[in-house]
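The complex is shown incomplete by one protein chain, all other protein chains being positioned as in the whole.
Showing chain A:
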Amino acid sequence: MSLRIVVTVKYVPDATGDRHFADDLTVDRDDVDGLLSELDEYAVEQALQISENSDDDVEITVLTVGPEDAKDALRKALSMGADKAIHVEDDDLHGTDVIGTSLVLAKAIEKAGYDLVISGMASTDGTAGVVPALLAERLGVPQVTLLSEVSVEDGTVKGRRDGDAASEQLEAALPAVVSVTDQSGEARYPSFKGIMAAKKKPVESWDLSDLDIEAEQVGLEGSWTAVDVANERPARTAGTIVKDEGEGGKQLAEYLASQKFI
């Protein structure tokens, strides 16, 4: 038996950098360094653990849709231990919304061949948290999403989803789409050996024509949503800061009372 896992990984602007919008109201990628979305490291980690716990032959492919630099995200995932990578890159993709992104990912996943798709819980830039559900809808397979624990055995994926009101045990037959949260287990650091090995692993590049997608279906033109305004939030005006010299708690109570909170 063999198990083909496709892990979707997004290349995002560093959240600790100064993120901005470009003139066309898409994310300005020139001003801030990009990296593999940290929440997708958890997806790569779970794929590696499923592989390590399996008697089957497991092949892990990492997939990204993004600009030229997005290769960096793939390299990171490969150096963690994934086997191969697919980069979908096309100028016409600039400004694609979640519906379009899910179309491109779904077509690429189908072309690659899969038994299991593993995604992050949300990207750290768009943070929509909906792409995995959209992939399940498009691929017509079960969604087993937002898992803090996941395992695969005998063609079945099981996991725990910790919701607001309850914690649920879930189960579905493969093929399926899974997403994992940052509670699923710390992601490993690439070893030196892993980094060296990653340089030799295959990275395929596909464009829209490889996926039979028309330019009008994606990009700003093909988006089903439109951003009209993006304004930087005014910095908060400097507040009052006091040093505690024995009365700090009382001073704070006085402030809260002045603001009618007590």
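The criterion applied here is as follows: contacts are C-beta pairs under 8 Å (C-beta built on N, C-alpha and C of every residue); 3 or more make two chains touch, one makes a residue touch a chain; residues count from 1.
What we mean here is this: contacts and distances are computed from a predicted model.
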(Q) Can you work out the missing subunit's protein name as recorded in UniProt? Choose among "UDP-N-acetylglucosamine--LPS N-acetylglucosamine transferase", "Cytochrome c-type biogenesis protein", "Branched-chain amino acid ABC transporter permease" or "Electron transfer flavoprotein subunit alpha". (A) "Electron transfer flavoprotein subunit alpha"
Q. Which one touches the absent chain: A:43, A:117 or A:133?
A. A:133
Q) Given the full complex, what residues of chain A touch the hidden partner chain? A) 15-16, 19-21, 25, 39, 97-99, 102, 121-122, 124-125, 127-130, 133-134, 136-138, 140-146, 148, 158, 161-173, 176, 181-183, 223-233, 236, 239-244, 246-253, 255-257, 259, 261-262
